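All protein chains but one are shown in place.
Going by the order they are written in, the chains are A, B and C; count residues from 1 in each one.
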Amino acid sequence: MNEFVERLVDLRWPDHVRPSYDVVIIGGGGHGLATAYYLATRHGITNVAVIEKGYIGSGNSGRNTTIIRANYGIPEAVRFYQHSLEMYGQLEQETGRDLMHATKGLLWIAHSEAGVRQERARAEINTAFGSRTEYVDVKTISEICPQLDMTGQGVWPIYGASYHPAGASARHDRVVWAYAEGAMRLGVHVHQRTTVTGFLRDGDRVTGVQTTAGPIGGGLVVSAVGGHVTTLASMVGLRLPIRTHQLQAFVTNRYAQAFGPIVASSGLGVYVSQTAKGEMLVGAEVDRAPAYAYDSGHSFLRSCAFRSIALLPFLRDLRVLRQWTGVCDMSTDYSPVMGFTGVPNLLVTTGWGTWGFKAIPAGGEQMAALIATGRTPPLIAPFALERFANDRTMADRGSAGTH
Amino acid sequence: MRALERMLFTRVVATPAAIDRAVWPTGALVLRIAQDEVLAAGTVDLGAVPDQHAIVEPETAFCGAWVDHKSGIQFLEHACDWELPAERPAFAQGAVAGIPVKVWFEAERILFLVPVPFVIDFAERWS
Amino acid sequence: MTVRRLRIQCPHCGVRAIEEFLHGEIPTIPERVVDPDARDLDRAFMHTNAEGLVTERWFHAMGCRRWLTLTRDTRTNDIPERTTSYPPS
Partner (left out) sequence: MANGSLLTHLLRGEKYPAGGGCLCLAGDCPHCLATVDGIAYVRTCQTPYHEGVSVEPHPESGRLPPPVSLGDRAPVPARSIHCDVVVIGQGPAGRGAADEARDAGQHVVTLESRLGQDAIGIYPGPLVVARTNSGMWHLYPREGIVVATGASEIQPVVPGNDLRGLVTARAAAELTSTGIDLGRVIAVGTPPADVVATTVAGELVRFEPRSGDPRRVGAVVMRDAKGQEQRHECDTVSLGLGLTPRDALLRMARGTNIRGVGDVLLAPDLPPCPSTGVVCPCAGVTVDDLRSVHGRGFRELDLVKRATLAGTGPCQGAVCVPHIRSFLGAQGSDPPASFTARPVTRQLTLGEAAAGAHHAATPRTALDSQHRALGAQMERLGGWWRPWHYGDVDAEYTAVRNGASICDVSTLGKMQISGPDAVALLEHLYPVPIASLAPGRSRYVLLLDERGYVVDDGMVSRDSETRFTLTFTSGGARFAEAWVRDWAESLDCDVRIMNQTMSLGAINVTGPRARDLLALAGVDSPPAFLHHAVATVAGVSARIFRLSFTGEMSFELHHAADDSTDLWQRLLDLGAGLGVRPHGLEALMKLRLEMGHIIVGQDTDFDSTPRRLNHEWAVRLDKPSFVGRAAVVRTNKVSLDRQLCMLEAEGEAPAEGATIWAGDDYAGYVTSSGWSPALGRSVMLGWLRVQPGINAGSAGLPTMVTIDGRPAHRVTTRSFDPEGLRARA
C-alpha cells in the first residue's frame, strides 16, 4: 500500500481502429494527448485518433524533470508559459485527478556580475508580462533555501538569484493519464503499440497515415512526436529546424520532504528539486552532439553530481538511485514550433526541447484551437514554422540549455 | 610537486613536411603538438624551418615541472581518464585534472607543461 | 575493440573522452543551387538530423587543437575507429 498508486484514472482503450478519423495525432505523449483532450472538451471534436508507438507517456513526457515555470526571456514565451502555468494550476480541478501538483518556488542562482544582470533582466521581463519573478539577495536566498552553500565551496559564490514563486511541479505520468482518460472518455481513440510508417497522400495533400495496424485516414494529421520528429517529417519531404539531443537526469533514494524549492544555476549548469516521493532529482543541460541514443553517460553523472554538491553540500551523502535519458527535439532558436507546415493537412507541434512538460496544457489547448478553427491563435502565432523564412526567430536566452 | 616554473620555448607552425625536415637544436626537447605545430625548448632559427610562411614565435605561456616517474604516474592515474603511453620517451597531451596539459615522459622523470592561465588551478588539483 | 562510444580516437593525440572535444557542424552535402535564398535558408535553419550514420567534425580543444572528421551513429553513439580521419595539409 502506498500513497502513489494511481486510484482514480480509468483508461478505456478502444477495441478497434476506425478506417479514418477527422484528426489523427501522431504521438501519445503529453502534447498529443492534451491536443486530443482539448479538441474533445473545448471543440466537440471527438472523432480523433492518437497513435503511439510505445505506451502513452513513454517518451519525453515520462522522462523529464516535471518542472513547471514561466520565467522566460522574451514576451511571447513568458505569455505562453504563464498561461500554461495557470492552466496547470486548474488542471486537477478540471480533470478531477490527483496530479500531485505542488507550487514550490524556483530560485535561479547567479554566481557572477554577469549572472546578476541576467537574473535581474529575467525578473524585469517576467514582471512586465504577468509572470511573477523577483530578484532576491543572498539573505532572502538563504531563507528560501537554507541548504544552499552560499560560498559555492569557495568556487561559485552566490551573488543573488531570481525567484519565481509560482514555479511548480506535477507528476508527469499522471498528467499524461489524466489527458488520455479525459479524451478517451469522450470517444477519442488512443492506439498504443502502433507505429506510423508513412503518410497517405493525395498529391501534396496528406490524407492519413500508414501504420503497423494498417492505413488510417485523417482529415488532418498532427505530429506531436518528440525526438524522432525529423525522421517522421522526412517521410513527406518536410525539413524542420530541429536537432535531437540527449537530456539526462538522475534521482537519489527517497528522503523526507525537507527541500522546498526548485534550485537552478546557470553558472553550474544544474538544477535540483525534490519529487513528491522525496527523491532528489538532478538535471543538467543537453548533451552537445545530436543523438538518439538512450544510453546514460558516466561523465554526466560524475560532473552533475560534483556540481550539484557545490550548490547543495548535503547531496554528497545521498545515494544515486537511477539515471535516465530522453531524446529531445531542440529547435534552432530554442523555442517551440507550432502550427502549419506548408504540407497541406499536416500540422506539427515540436521544438519542445527540454521544456515541453511545462507547456503541455497551453500547447494542447492552442493546437486544438488551431485545428478546430483553422486559424492560428495569437498566443502561438509567434511560434509558427514560417518565422525562420520571415527572419522572426524567437531567440530566448531564458530557455536555452535549461530545463 | 615542485613549483611550476616558466619555461621558454619556441613555437613553430609550418607545413607538416617542413616540420618533418626542420633542423632542431641538438638535444633540445621538441614536442610535436600537432602535425603542423611544434613546441621546441630554447630558441629556434626561422631558417631552420624550410617553409617561407612558417610562423615562429617565442612561447612563454607554459609553466613546467619535472617530477620523478613514480609520483608522476601515480598522479596521472587519478587525474586523467586516457591511457598513458607505454614507450619512453613519449609525448602526450589532453585533459589532466580537467586542465589541458602536455606531458613528456622520460624513463626516470616526467615533465608536466601547464598553460600559465591554469597554473594555480593545476597546482591546487595536484595537491 | 573497434567501436567506441563517446570516446574519440584523435589521430594525433590518441583516444580521449568526448569532453575534450568541441562538436562541429554536420557538413551538409552540397546541393545544386536552384533558388539561392531557399537553399541558404535551409542550410541555415533546417536539419537532416539523421537517425543513423553521420559524418561530422570534432575539434580537439584539450589536445592538438585541430579538427578531425569521423562517422558516428546517432542511434547508438558508436564511432567505428576506422572512420576517423585527420585533416590533410
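A few points about this structure:
One rule holds for everything that comes next: a residue touches a chain if its C-beta (ideal position, glycine included) is under 8 Å from a C-beta of that chain, and two chains touch if they have at least 3 such contacts.
Quick caveat: nothing in here was measured; it's all calculated off a predicted structure.
Taking the full assembly into account, the omitted chain touches A, B, C. Summary of contacts with the chain left out: across A:A70, A:I125, A:V206 or A:V263, the touching residue is A:I125.
By the touch criterion stated above, the residues of chain B touching the omitted chain are 6, 8, 11, 13-15, 36-37, 51, 53-55, 57-61, 77-84, 97-99, 115-118, 120-122, 125.
In the full complex, the hidden chain is touched by chain A at residues 1-2, 4-7, 9-13, 55-58, 62, 75, 111-114, 117-118, 120-125, 128-129, 155-156, 173, 177, 192, 252-259, 267, 277-278, 280, 293-298, 301-303, 305-310, 313-324, 333-334, 390-393, 395, 397, 400.
Listed here are the chain C residues that touch the chain not shown: 1, 3-7, 22, 24, 36-37, 40-41, 43-45, 57, 59, 61, 65-67, 76-78, 87, 89.
Note that in this section only the chains that are shown with their structure count from here on.
Separating the centre of chain A from that of chain C, both taken as means of CA atoms, is a distance of 29 Å. Centre-to-centre separation between chain A and chain B, using Cα means, comes to 47 Å. Contact of a single residue of chain B with at least two other chains is seen at no position. If you check the complex, the residues on chain C that touch chain A are 5-6, 17-19, 22-23, 26, 41-42, 44-49, 51, 54, 56, 72, 74-77. By the touch rule above, chain B contacts chain C in their complex via residues 15-16, 33-37, 81-83, 85, 92-95, 100.
Chain contact summary for the complex, chain C toward chain B: residues 12-17, 19-20, 61-66, 86, 89.
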